[in-house]
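Then we have subunit A:
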Amino acid sequence: MAETIDQIFVLAKDRFLDLLGIVLPDWIILLVRILISIAVLLAVAPVVMMYMTWLERKVLGRIQNRYGPNRVGIFGLLQPIADGIKMLTKEDIVPKNADQVIHFLAPVVIVIAPLLVLAVLPFGRNMIAADLNVGLLFFLGVSTFGVIALFMGSWASRNKYSLLGGMRAFAQMISYEIPMVLSVVPVILVTSSLSTAAIVEAQLGWKWFIFTPWGGFAALVFFLCGVAEVNRTPFDLPEAESEIVAGFHTEYSGMKFALFYMAEFISTFAISGLAVTLFLGGWDGPAFLPSWFWFGLKTFILILIMIWFRGTLPRFRVDQLMGFAWKVFLPFTLANIFIAALWALLPYPKNFIADTIGITVILTLLQIFNRKETPKKRKYLYAN
Partner candidate 1 sequence: MTPIPLNHFVIFSLFLFSIGLYGTLTRRNVIGILMGIELMLNAANINLIAFSRYISPNPETGQIFVIFVIVLAACAAAVGLAIVLAMYQNRKTVQAEDIHILKW
Partner candidate 2 sequence: MEILYFFAKTGFYATALVTLAAAILVVTLRNLFHCALALILSLLGVAVTYLYLKAEFLAIIQILLYIGAIMTLLIFAIMLTHRLTDRSVSQTNRQSLPAFALLAVFNIFFIASLAAVPWKINSASLAAKIDTQALGAFLMGPYVFPFEIISIVLIIALVGAVILGRTDQ
């Protein structure tokens, strides 16, 4: 029974294809098999995005001692739909001097990347749309499209705030991609595979990489880089509303604006999903609940943490942001590769000790080299 529930989506798909197979030729079945996966992803992604906006507003509201949306539907559950209708019916404003074609293309291109990367996420056992043998690289490579689309939008708006936001997004996303990829390298090194499904397989049975010394820190770095990659607080400089109004999407309204938001939320989901896949054991979990539930739960928790960040933290300044990537994350992830290699090479008790020593050393070194930038505690005088 548990097995059936675990595989319920896979079985449903197979059953449906079997039924089709009675009347239709093979090649159509093959096409339909692909199309179903695509259709499911395309249908699920916007729904996920809509309810993430709801969740974010709700949680932020609660953090700020408010209710959050609670007017449309019970618990405000229909709020995203109302928002969607509002977005659709809003006037679409294009600045007069804007580059019309690119201004139109940017929001279209920007949603493509996060939708594409969903294909390589294993949502559960056997539930992966495309098990590429370069799946991880595919994810990292395709997400770079986002940068280009962002920049298209910011450039085409012909607005200085947009341009500043675009430049920031550009610099930030490139900088953070490097430590992000490097923090993934130990995982590839240990599992010797680039396929996301294989990486999850390697962690089955509570051997999640986050429980290893290198994996814990790599997961932290990966997660923080992921937060930076999707432009969320405290790394939301490209759309810092207090500095550059709305950054790259200042000049967008209506559905185009919604598409920018959709891209941001879907990539938030995708990054959380990838972090879960790489470090938190993917769909692995106690068998009494289906695998897709575990994947969803872990992703949900990571998304909650991102929202929690947003409710608490101020944002970095642009030079601190870059410094963080290049002076802290990059050296650490580079060292982490060696630490992970030690883990893979040595037998059990020894590798743990070696890793602990290695991580302590690198963290101490980072602390020492960055002490100029670390803020100090201050004393204040009183006059009578």
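Basically, contacts are C-beta pairs under 8 Å (C-beta built on N, C-alpha and C of every residue); 3 or more make two chains touch, one makes a residue touch a chain; residues count from 1.
Basis for inclusion: all candidates are chains of the complex that A comes from, given by their letters.
What you see is a predicted model, and the numbers here were worked out from it, not measured in a lab.
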- prompt: Which touches subunit A in this complex, 1 or 2?
  reply: 2
Subunit A residues touching candidate 2 - in the complex, by the definition given at the top: 26-27, 30-31, 99, 102, 132-134, 137-138, 140-142, 144-145, 147-148, 151-152, 155, 158, 160, 163, 167, 170, 174, 177, 192, 194
